[in-house]
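Let me give you the structure first, and then I'll get to my questions.
A protein chain is absent from this complex, but the other protein chains hold their places.
Letters are used for the chains, namely A, B, C, D and E, taken in the order the chains are written, and counting of residues starts over at 1 for each.
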Amino acid sequence: MSRTLHQPLGGNEVPRFAGIATMLRLPHIQSTEQRRALDAAFVGIPLDIGTSLRPGTRFGPREIRAESVMIRPYNMATGAAPFDSLNVGDIGDVAINTFDLLDSVRIIEEAYDRIVEDGITPLTLGGDHTITLPILRALNKKYGKIGLVHIDAHSDVNEHMFGVKIAHGTTFRCAAEEGLLDCDRVVQIGLRAQGYTSEDFNWSRKQGFRVVQAEECWHKSLTPLMEEVRAKVGDGPVYLTFDIDGIDPAWAPGTGTPEIGGLTTIQAIEIIRGCHGLNLIGCDLVEVSPAYDTSGNTSLLGANLLYEMLCVLPGVTRR
Amino acid sequence: MSRTLHQPLGGNEVPRFAGIATMLRLPHIQSTEQRRALDAAFVGIPLDIGTSLRPGTRFGPREIRAESVMIRPYNMATGAAPFDSLNVGDIGDVAINTFDLLDSVRIIEEAYDRIVEDGITPLTLGGDHTITLPILRALNKKYGKIGLVHIDAHSDVNEHMFGVKIAHGTTFRCAAEEGLLDCDRVVQIGLRAQGYTSEDFNWSRKQGFRVVQAEECWHKSLTPLMEEVRAKVGDGPVYLTFDIDGIDPAWAPGTGTPEIGGLTTIQAIEIIRGCHGLNLIGCDLVEVSPAYDTSGNTSLLGANLLYEMLCVLPGVTRR
Amino acid sequence: MSRTLHQPLGGNEVPRFAGIATMLRLPHIQSTEQRRALDAAFVGIPLDIGTSLRPGTRFGPREIRAESVMIRPYNMATGAAPFDSLNVGDIGDVAINTFDLLDSVRIIEEAYDRIVEDGITPLTLGGDHTITLPILRALNKKYGKIGLVHIDAHSDVNEHMFGVKIAHGTTFRCAAEEGLLDCDRVVQIGLRAQGYTSEDFNWSRKQGFRVVQAEECWHKSLTPLMEEVRAKVGDGPVYLTFDIDGIDPAWAPGTGTPEIGGLTTIQAIEIIRGCHGLNLIGCDLVEVSPAYDTSGNTSLLGANLLYEMLCVLPGVTRR
Amino acid sequence: MSRTLHQPLGGNEVPRFAGIATMLRLPHIQSTEQRRALDAAFVGIPLDIGTSLRPGTRFGPREIRAESVMIRPYNMATGAAPFDSLNVGDIGDVAINTFDLLDSVRIIEEAYDRIVEDGITPLTLGGDHTITLPILRALNKKYGKIGLVHIDAHSDVNEHMFGVKIAHGTTFRCAAEEGLLDCDRVVQIGLRAQGYTSEDFNWSRKQGFRVVQAEECWHKSLTPLMEEVRAKVGDGPVYLTFDIDGIDPAWAPGTGTPEIGGLTTIQAIEIIRGCHGLNLIGCDLVEVSPAYDTSGNTSLLGANLLYEMLCVLPGVTRR
Amino acid sequence: MSRTLHQPLGGNEVPRFAGIATMLRLPHIQSTEQRRALDAAFVGIPLDIGTSLRPGTRFGPREIRAESVMIRPYNMATGAAPFDSLNVGDIGDVAINTFDLLDSVRIIEEAYDRIVEDGITPLTLGGDHTITLPILRALNKKYGKIGLVHIDAHSDVNEHMFGVKIAHGTTFRCAAEEGLLDCDRVVQIGLRAQGYTSEDFNWSRKQGFRVVQAEECWHKSLTPLMEEVRAKVGDGPVYLTFDIDGIDPAWAPGTGTPEIGGLTTIQAIEIIRGCHGLNLIGCDLVEVSPAYDTSGNTSLLGANLLYEMLCVLPGVTRR
Partner (left out) sequence: MSRTLHQPLGGNEVPRFAGIATMLRLPHIQSTEQRRALDAAFVGIPLDIGTSLRPGTRFGPREIRAESVMIRPYNMATGAAPFDSLNVGDIGDVAINTFDLLDSVRIIEEAYDRIVEDGITPLTLGGDHTITLPILRALNKKYGKIGLVHIDAHSDVNEHMFGVKIAHGTTFRCAAEEGLLDCDRVVQIGLRAQGYTSEDFNWSRKQGFRVVQAEECWHKSLTPLMEEVRAKVGDGPVYLTFDIDGIDPAWAPGTGTPEIGGLTTIQAIEIIRGCHGLNLIGCDLVEVSPAYDTSGNTSLLGANLLYEMLCVLPGVTRR
């Protein structure tokens, strides 16, 4: 193929601690022309006013970028060579309105309408989980009903929070009720902890979602589970949404509503690598809150998981 | 006087690190009857969705309470004996709506309407500076136009922020435009840093506010300034609003929009002690963001400044 | 049943970051009458002068309460509905004497005598492990010899520490020697690291304790072990004492004497859930030292483990 | 003037926590053409292998940029309007060789040769103080002997360190010995602490430097001192080099060799503002080490001091 | 003089971050012979069980030593050359009993009896303020009634704490009542904050102490005050005891009972340098609690103040 693909800036060219920190040290794409030449793009949504406990995900995109500088191009475990295959860039952040949640939801939807128009597969750096609703709205306009691989400690299917319809804990009920999801092709992995009622996870099950509680994942590889997941979500368009609190706080302390007894980082990688072959139309990594990430590990983990997501996008070659 | 006044729980009765942390270890007042017997009360407003940079003031009230446990009853410098004079309690937090800024502003105003009705002088633990607008609205209904002693790095008189009328940087323009303030009796102390235009502080001056830029305070006691302030605000009702970012980040790192070159803690104490004799109808201490307060110093400082505010309320005896 | 049971304050009523932090947002029980209506209670013992390396557990109760605010009422994994079954409250902290370890031990014993008299099953927030001795003394007066499920990195059966008989490393030798324990119904899980002699764990074994060294737990579920444990401790009265350092420092960094190679959080949950059906007469969670808990994870974990303990108390229904 | 000047991205356009963090939210200048249109530029040198105690200044440029996002365009104290006057951009970092100090010194000199050729006044984000030597070498080729305003806790005139000639503690002896400095126009401010001999500051004095020990600055404004400084350095070309450890650790904890009893932030601002009118040919702010800057205050301070330096460059208008 | 004096290990010999950290990089003196050759010695007392709020001073000596490694031999401000004059070493820590406060007090007294016997002037690294009582007891046996320069936020003259006679808040009442002090030659500097009664500082005054409240120190050099202090304490034996909380929390966050509005580091240096010429028989620096010292500044400050104390011991030459 003759077109030139963007490459991450190498550590032997400029030290990894140097320079303006973009995602994976890819070019910061600002012109329309360059943008339209992209196959996939990293985009940040620095929103945190949809959170119910600790805030701070507004700084998620900045810190994920800062920690992403160590990532090199080739995936040594899977052989994936994303930058040999796709044209990828960092298109910066969506300019949300930090004083108005509903207005931010509107702004995000419009921004993703343009991303979809430009033919870009978005890899989103959150931001709290509210952001997945407008992303799904935009993708739904192009792809119709969407399958979902959803990793999270919480089902995020509350009917409302403090009387409000749209917030970080209502996303997937809204998405289902708005008809954005193909409910028989939805899997939720990692749910746990307590509920407001003992029935809290049943709403999901009633929609046809496959609910994999964290306890079902303990002490084992999730590679076998992913076979089941791939069968469930099938060939249709699928969106991968990863709430970092699906992972146990030992690995991901920097988040707003941590829950004990969660997935391991290894299981998280297995889940994402297990999405290889799916018709992924977009991915996000949400709920990284740097102020609570005293070691930087959560941002580093987020950056790596986003890289692994890139590696399983359709069209990425393996060596 | 025969009535019994609430007393802080002493360290020789229960160790200071023990027990449920209320403000100054005062009783947590929950019944209407007890509430109506109060002269003054500490009240928290855990709001942070009005902030433009770092969030986190939603945890301000909790941490200020936690750090307040060391404070003993008698002010050794001024002789003030607040608990010999006034009946004071901790009435907990206002249940704001963390997903909707305007609805929160409404909730706060209603809560302070009740506080005013109950005859309580409120000492408020913020929360971001948005909260002072609904407090002033409620107080204005009882007291009419209010004088103001406002300590801050920023004038908070923006016309809007990101197109929004009410946020933490617009409070005092809103208050003035709504007729809540007696503009000739308003003083702003500690303003500094940069503006969007070189005229940014002139709006305040045009309203009749006395603007004391930080540079005017450098290298000196503010006790002389407070003579001028007392003359300016006179005998009418006065509200004291203290944004912790008025103080330099060396003393108050735990805040959302820190600015270098600010006031010292000593000057802050001088300002508050210099309010002795004014007709104070309420006070607040805002913008403490514990996630950025790695040493706990900012919450400790906030707790002490609130104690000093209590000590200058009308009716507090000095020994 | 017609009596009214205390319920945790819900997040849709007051935001979880708001208000005075009590354990699980339960009422702070202060009157004798309310206290006597309790079935179980959370109680803090802010002691740390029995510690041999890092101090700080005096702040354990306060931080465990602060992190407990996220916990909702229903246990999604086990179906336990503790607040539908038992009347539970937070009765605050024991006023220990922080300058005198032996006097504190006396104060604690007297406090638990009253708790036992009031018919309350105590769930204790430590404090260092010294506190379990006076608790066992008080419980022994009512229940006679007590079985024990003891999770810990250390056996805490030293004969003395620095010449002192009672300290956080001698608790279970004292308890055995005082005849408080039913030694054939004692299990110690998670012991590891180094000893002063290579015989250090043999004293326990000689008493009849089942000693499960950490290495026996590696790479596996502890659900099978708990079958053995339940058989060992039988139907008699059992006390559950959980030293947070039984868990590996990756999950529980905030403690005084951390040891590598410990249990996982998941194993900790399996142990507690595996106590379902036992005749539990009390539980404690000790050795959380917040100053070393930079992420807050240890306090959060402690709060959740205490919630799980509540869920396995006799009489708690499952849905 | 008809040319378009770069403007910082405003907070009402994109929230200040959003987007790729460049210095003062100025454009990241990458093309030669854009570069040659600049009057002044921010440039980072992420070097720390010249440090003798704590490392970490390699991350200085990144964190200074991250904290600079709050700075708005107009200086409210001096009226300076730098972006109305000069074309300013962020030209990124010098790609130093982090494994070889002397090679890095060579690389820096070459990079500044090009900056000088392009007619850009450099405002440098350090990096350790070694970097000022190659900067002075490059500037000397254009300007000849250079006057110096040097703020620091240390005189940095060691003959060698551990047998090495060039390191962060030898910069100004090397510069003097190489004939880069106009020694009669050199001022060192803030020197303090201990020496290897009691004569340590005398070498400076023998060269003709004016040495202002920290004790001479205590308890007073430095505005009068700056009159003397301006007289001393006169009309010739002057370089301003600011080691953040000149400031007391209360304001600037994030540095490698902190010394107690230093300058205040206010004195630092007075020094920089006191350079107004000098023929400044470049400035640097060195020795910010973010890993030791737990509050972020040091990076924030560094960003603000660099902004203040920009405000006193020749040609900046005041309103 | 022909005897060889111990010298600090230089940074050009071994890097300052390398090696076993002793105080000021002096030799660790272990043999009786070497010990008896000392004129002065640094000695640690890692006690914290006398503290009433935050613990942690048990780690004070270790961290003060770790931060002391940057200090070089010659005092550039005063010309003091302590290692040219006195034989100084680090004699390690007193092996206190961390489970028993009174036994620790006994152990400390015995340790200082031996120090006195060996003819060593002790410079003590605390440890909480309880330790000064047994030190004074030991010194009193040799010197009789002792004058005192006492810097502190608190007067430490409580009659008891929680019913206990000896703790960190009762030291100087005990010392006075035991007849250890020459009460007319006692000065207390920096007292502030609140009291249990409004009379709390009057007990000191009644004994004849000169009490200098913090407010008396604000905004000024303390060099003039020290003239008065020197006149007050006269030619008799004097002990200098410095509680780090005398200094404001901006400079000294790492302590157990911080109080706002305190002394500055500069004032602290002025006080110590102002003791030059007194007949100092010992000094201590207490209440550094490293777990609360997130920046390391407090330990660094403690190390420097101890160095300054060494510099004003009788017999130290100035160059």
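Everything that follows uses one rule, which is that a contact is a pair of C-beta atoms (placed from the backbone, for glycine too) under 8 Å apart; a residue touches a chain by one contact, two chains touch by 3 or more.
Worth saying up front: this structure is predicted, and the values here are computed from it rather than measured.
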Considering all chains of the complex, which shown ones does the missing chain contact? A, C, D, E
Filtering D:55, D:208 or D:236 for touch with the omitted chain leaves D:55
Of the residues C:5, C:102 or C:161, I need the one that contacts the missing chain. C:161
Residues belonging to subunit E that touch the chain removed from view: 13-15, 17-22, 28, 44, 46, 58-59, 61-62, 65-66, 90, 92-96, 98
Could I get the residues of subunit A that touch the absent chain, sorted low to high? 10-12, 15-17, 69-77, 79, 81, 220-221, 250-251, 265-266, 269, 294-297, 300-301, 304, 307, 319
On subunit C, what residues meet the omitted chain? 52-54, 160-163, 191-198, 200-201, 213-215, 218-219, 248-250, 253-254, 257-261, 292-295
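Heads up, the rule we're going with is that only the chains that are shown with their structure count from here on.
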Take the average of all CA coordinates in subunit B, do the same for subunit C, and state the distance between these two points in whole angstrom. 40
Multi-chain contacts in subunit D, i.e. residues touching at least two other chains, fall at 15, 17, 250, 294-295
What graph shape do the protein chains here make by touch: line, ring, star, complete or other? other
